[in-house]
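Here's the structure we're looking at; comments come further down.
Of the protein chains in this complex, all but one are displayed in their positions.
Moving on, here comes chain A:
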Amino acid sequence: MKKILAYLLVISIVFAMTGCAGETASNDNDSQYAKTDEKITIRFFSNLPDRSTGQGKLEQMIMDNYCKENPNVTFEVETLDDVSFSQKLKAYIASNNLPDMLYVNSLPAEITPLLNSNALADLSEEDYENYDFIQGALDGYKFDGKLYGLPRNTDFMVLYYNQALFDQYDLDFPTNLEELKHCSEVFLKNGIIPCSLSGQEQWPLALYFQEVILKTSGNQQEIYDAVDRKIQFSGNDNFIKAIELMQELTKSNFAQEGFAASEYGAAMNLFTQGKAAMYYMGEWDMGMATDETLPEEFRENVRAGYLPAFTENGKNTDLVAWYGGGYGVSANSKLKDECIKFLNYLMKPENWAKLSWENGLNFPAQDATKYVSDNDSQLQKDLVEILANASSTSGVDFYDSSTSEFMTACMSICQNAVSGNASAEECLAELDKAADTAKSDMEK
């Protein structure tokens, strides 16, 4: 018995070693394959681990189609969730060993290290003239006149609502703060949560914070000027008023009890189960209308609208909107040309844009209006209208427009501001402090 165990151990170690050698060999062979143009393996680094649903499924589907059309190409896909993805990306950048193709976020804090280390290949902008990218969508990936990536989504914040609940209590979707308060009171009287907010992850509240400021001042630029230290957060009447109004709303139980600790899925579930009449979140949740695990009555009644203006200065149609992450190619990849060829295939309007729209997965950064059909859900139609009628869009959200330390501090301050744990003056003073630190960090 002991001898058998010993043999097994030796065999296992040999297996481990040969396993290693085999794997390494396959990586090293890439260059050879590239030269002979026979078989190539593209290392693809993605932040979409779930390959069976959502955008991960779409990414995988287009890859599989590409492999069918190009039998000499295979993909070695590495997927990690957002947090682990960022950590591993740092290791790849530091070791100058970036995968051939990867997810690239256009946020300054995330793309700058890649650009500073010349890790991304520049793309030819002319190649994408017929790709229907929405005007300005490529701007986040352009530096010194060169293009380093392609965005995959247009993200914007909306107020989802349940039409059946509004009809039941004879209410119209609110177009200003007073109407919003009235709806809130009626729903509360009838035991329904007016609006579901998710606070545990903090960023939804930071986006809500930015939008309330926008809907109070009607000025997209002001908050960015404060981050850039052109103006102060403290003492600004628009900021003070916005925080006071949102705290007043919070005090009136506009959002569910304990919303600041409510997890994303839990907040969404309150809305999808008809316990909340409204839900503040991004357009990416449009899959609610087609998700067959949700009650049919809900799916038929889910709609979306603008967060209403809080003052006369604010405009309903102003949006907090930005272009989400996208894809780039490693500058040092031996398969750079092949990767660019695949990137062009992936982002072809009839691939990413059309398929993501038709499957109700997300709002592409390319013009999706030509894919709008009668088969689309009412929610999809609402979202198209919201974006089409937007009077202004914010671009990269304010907390992502500086350092990562600023982002962390900012999200926590916004959480306190929305939930009323700190006064307007205290929150604004904290924001000034965080912005000052970020500014001096960036100057270093």
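One rule holds for everything that comes next: a contact is a pair of C-beta atoms (placed from the backbone, for glycine too) under 8 Å apart; a residue touches a chain by one contact, two chains touch by 3 or more; residues count from 1.
Keep this in mind: contacts and distances are computed from a predicted model.
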The chain missing from this complex carries, among "Helix-turn-helix transcriptional regulator", "Cell division protein", "Carbohydrate ABC transporter permease" or "Multisubunit potassium/proton antiporter, PhaE subunit", the UniProt name "Carbohydrate ABC transporter permease"
Filtering A:Asn72, A:Asn97 or A:Ser440 for touch with the omitted chain leaves A:Asn97
Missing-chain contact among A:Ser234, A:Thr272 or A:Ser402 belongs to A:Thr272
The one of A:Arg51, A:Lys336 or A:Lys439 in touch with the missing chain is A:Arg51
In the full complex, chain A touches the hidden chain through residues 9, 12-13, 15-17, 19-20, 23-24, 27-28, 43, 45, 47-56, 76, 78-82, 84, 87-88, 90-91, 94-95, 97, 99, 264-266, 268-270, 272-273, 282, 284-285, 293-295
